[in-house]
Structure formats: structure tokens, C-alpha cells
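Notes follow the structure.
A single protein chain has been omitted from the complex, and every remaining protein chain is retained in its original position.
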Amino acid sequence: MLSPISLQDYLILSGLLFSIGVFGVLTRKNAIAVLMGVELMLNAANINLVAFSKFIDRGIQGQIFALFSIVIAAAEVAVALAIVIAVYKTTRTIDLDKEDSMKG
Amino acid sequence: MSVTSYTIQAVFFYLFSAVIIGSALMVVLLRNIVRSAFALFFTLSGVAGIYILLGADFVGVTQVLIYIGGVLILIVFGVMLTHNVYSVDIFNKLGTLVMGTISAIVTFTIIYYSVKPVNWLFIGFKPDLPTARPIGTQLMGTFLLPFELASILLVLAMVGAAYLIRSEVRGTSQAGAGDPGNEQRQDTAGKKVH
Partner (left out) sequence: MIEHMIWMIPVLPLTGAIINLLIGKRLPRRVVDSIAVGSISLSFVLAVTAYFHLISLPADQRQFTDTVYTWIGLGSFQVNLAFLIDPLSAVMILIVSGVGSVIHLYSVGYMHGDKRYSRYFAFLNLFAFAMLLLVLSSSILLMFVGWEGVGLCSYLLIGFWFEKIENARAGMKAFVVNRIGDFGFIAGFLLLFTTLGVKTGIWSLDFSVLKSNIALVPVAVLTATGIMLFVGATGKSAQIPLYVWLPDAMAGPTPVSALIHAATMVTAGVYMIARMNFLYVLAPDALRVIAIVGALTAFFAATIGLVQNDIKKVLAYSTVSQLGYMFIGVGVGAFSAGIFHLMTHAFFKALLFLGSGSVIHAMSGEQDIRKMGGLAKKLPVTTATFIIATLAITGVPGFAGFFSKDDILYNAYVSPYGGTFIWLLGVLGAVLTAFYMTRLVLLTFYGKPRMDHHTAEHIHESPKTMTVPLLILAVLSAAGGYIGMPEVFGVHNVFAQFLAPVFNSGFAVPEGSHTLEWTLMGVSVLAAFSGIGGAYYFYAVNTELPARMAQSFRTAYAWLLNKYYVDEFYLKYIVGGVLKLNTILSLFDARIIDGAVNGAAKLGKKLSDFDGAFDRIVVDGAVNAVGDGVVSAGGVLRKIQTGLVQNYLIFAILGLALLLSFVLL
């Protein structure tokens, strides 16, 4: 017999997913792998939105917000990948350890 | 709602959560980036399952269509266009790895302790009705302006992405930028010199 799933459970799930995303973003060397981490973080945020919509929103605004978020994520991925490919074509690498032209 | 249905929901919740967390860890830990992308597929599917569990059928379907059908495919394309899959170690130096782990743990701790003690307002379970119609109505009504803005944003992103790629093609046309195989050969040749 399991107790009903509460809002907290969803938020903690999304917190876990978000932290894993942060880990990916911070540690991966490959720019595309970093992008994947960003996707995980965005998904975590969307879970939050939909969960709030389910539990404390009388309408479905939260879901609509999540939809917009998904749309923006799609645009973000398209532009980010374009940038990654453009960087790759100028520097011949997407290894983030080598992209240090801002080094002080 | 009956107790059994709560139980079923809980079972599915833990199932999906396990899939999400497990595959997300694979996404960030696997050395082979193609496998990471494949793990990402399971994460995104799991999140779609969570949406449906939350009664957001439309968002769930959109998740499948856009994330799995679009974003993931884009990422796989990006992998194929840019990288020699089996060559580079995809993890950073050890220092970064440690710092990243600490950051992630700190992040989770903060989220956990800001979520846990709050006594969340709870308005009772809503019946899970189909959401496609109300979402459609509201997108064409209350949220018409953001909706239109989103479409403009998508067009801009598309144009911007195309432009970013195109100008590079022009600049490096001699280097055979249109031919990934050629690039890879050059890339590995460069690696050997190192």
C-alpha cells in the first residue's frame, strides 16, 4: 500500500533531475553533451510547471506555460546547435576545455 | 478516487521516476555521446509519462512530438555533424569533476530543503479531463499574444540558425566544410600530430 503521490514528490523528482542536469552541464567536455544537460534542466522545470498546474492551479495555465517553455526550448536547441556547429567549423573542435579565448 | 487507483498512480510514479533518474544519470555519465543521446530518449519519454500521470495529456503528447521527435533528432544530427564519436574523452579534468559534483549536490540540497518544509496549498484533485480543447481555446483567446510571439520566436530561431551555419559555409568553403567525412579525416590527422 503506497501513500498518494503529493506535490512534494514531484518537486523532489524534478529537483533531482535538475541537479543531474547541472552536473552534466558543469562536467561534460563535449558541447553537445552540455546541451543535453541543459535539456534535462528544462525538463525538470517543465515537470514543476505541470505539477503546480495539477495541484494548485484552478485552470490549466501551468500546462500552457509548459507548452511555451517547450517551444522556447526547441528554438534554443536549434540556435545552440547552430552555434556549436559554427564554433566547430572555425575551431575544429567542440571540446569546451579548448574554448578558452576568454582566458585572462 | 479509490485507494487502489492511488496505489496504481504511485506505482507508475515510482516507475517513471526510476526511468527518468536512471537514464538521466546515464546521459551525464556515459562516455560515448551517442549512447548519452539514446539515454536522453528514455529520460524524455519518462517525463512524458509523468505529464500524463499529472493529467496533462496534451503536454505529454507535445513532449513526445517536440522533444523526442525534434530536439533529440537535432541533437543526434549535431553529434554526427561535429564529432568523431569514439575519439575524445568526454569528461573534464578531475578538478572540474569534483567541483561539478559538489555543485550538483549543493543544488539538490537547496531545492530539497526549500521544497520539503513548505505546506503547499492544495486545492484537491481535479478530475482528469481531456485538455486539448481548453488549451486550444485559451491559446486562441487569453494567450493569443504570447502564442503569436512564440511563432515569431520560432521563425527567428530558424532564420538565425540557418544564418549561423550558412555564413560559416561561405567562409570555409575551401576546407570542404560541406563534407563531414573529409573534416573527420582532417580532425584525426590533427590529433595524431598532438
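Read from first to last, the chains carry the letters A and B; within each, the first residue is number 1.
Simple rule for what comes next: a contact is a pair of C-beta atoms (placed from the backbone, for glycine too) under 8 Å apart; a residue touches a chain by one contact, two chains touch by 3 or more.
Just so we're clear, the structure is a prediction, and the values are computed from it rather than from any experiment.
**Student:** Can you say which of A:L7, A:V22 or A:L67 touches the chain missing from this structure?
**Tutor:** If we include the chain that is not displayed, A:V22 is the one touching it.
**Student:** If you put the missing chain back, which residues of chain B would it touch?
**Tutor:** So the residues of chain B touching the missing chain come out as 92, 96, 99-100, 102-103, 106-107, 110, 113-114.
**Student:** On chain A, what residues meet the omitted chain?
**Tutor:** Contacting residues on chain A, toward the hidden partner: 22, 25-27, 34, 96-97, 99-104.
Methods note: only the chains that are shown with their structure count from here on.
**Student:** Could you grab the centroid distance between chain A and chain B? Build each centroid from C-alpha atoms only and quote it in angstrom.
**Tutor:** 6
**Student:** In their complex, what parts of chain A are in touch with chain B?
**Tutor:** Residue list for chain A touching chain B: 1-13, 15-24, 26-33, 35-37, 39-40, 43, 46-47, 50-51, 53-56, 58-61, 63-64, 66-68, 70-79, 81-86, 88-90, 92-97.
**Student:** What residues on chain B touch chain A, complex-wise?
**Tutor:** Against chain A, chain B makes touches at 3, 6-7, 9-11, 13-14, 17, 20-21, 24-25, 27-28, 33, 36-37, 40, 43-44, 47, 50-51, 54-56, 58-59, 62-63, 66-67, 70-71, 74-75, 77-79, 81-83, 88-93, 96-97, 99-101, 103-105, 107-108, 111-112, 115-116, 120-123, 126, 131, 134-135, 138-139, 143, 146, 150, 153-154, 156-158, 160-162, 164-165, 167-169, 171-172, 177, 183, 186-187, 190.
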